[in-house]
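Missing here is one protein chain; the remaining ones are kept as they sit in the complex.
Up next is subunit A:
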Amino acid sequence: MKLKQLEGLVELEQYPTGPHIASRMLFTAENSFGDVSNKVVADFGCGCGTLGAAAALLGAEHVIGIDVDSQALEIASLNAEDLELDIDYIQCDIRNLVWRGQAADTVVMNPPFGTRKKGADMDFLFNALKVASEAVYSLHKTSTRDHVRRAALWDFNASSAEVLCELRYAVPQLYKFHKKKEVDIAVDLWRFVPRK
């Protein structure tokens, strides 16, 4: 089934998470680490809800998608309804999200890469490591690998930060400032473990 996608907003860097990357992230999380089924999974910056839907399909007991954009959440709700999935959504800026302790087991996210707004992906990671008790799965540009590792381990107090694999992320020509038709960028699929 094809999920409805969004006409992105430039300042939010909304690029759709392709089904290949979503299934790669969630299958790895479930099959290699058992971080999805019977868990509480949060999808940070969920957009149209692809990662959260994948988590629910793999047996997550409770999925919460969070996004700042009401239009994205509306589409995410419709997608979940089409798939007959029960997913909660919250409209919130991830930077301002406050949860009672490490309320989620697992956070999955495809954060804005921070190209338009510097550090946006690090804000996401900082908050994800605050609310997750088991693991955080995230995508970051391979060119920022050293920076991401250092920030996670030293600044955000993660107990481990591991690149699971390198993927090609096809960024379609969505915005006017995109000169090329489609650009492949190298991204890392990370697994971070928060300190309890």
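The working rule: a residue touches a chain if its C-beta (ideal position, glycine included) is under 8 Å from a C-beta of that chain, and two chains touch if they have at least 3 such contacts; residues count from 1.
As a working rule, contacts and distances are computed from a predicted model.
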item	value
From "Multifunctional methyltransferase subunit", "Translation initiation factor eIF2B subunit epsilon", "DNA replication complex GINS protein PSF3" or "BPL/LPL catalytic domain-containing protein", the hidden chain's UniProt protein name	"Multifunctional methyltransferase subunit"
Residue among A:32, A:91 or A:143 that touches the chain left out of view	A:91
Hidden partner chain, touching residue among A:21, A:41 or A:64	A:64
Interface with the undisplayed chain - residues on subunit A	38, 40, 61-62, 64, 68, 70, 73, 77, 86, 88-93, 96-100, 103-104
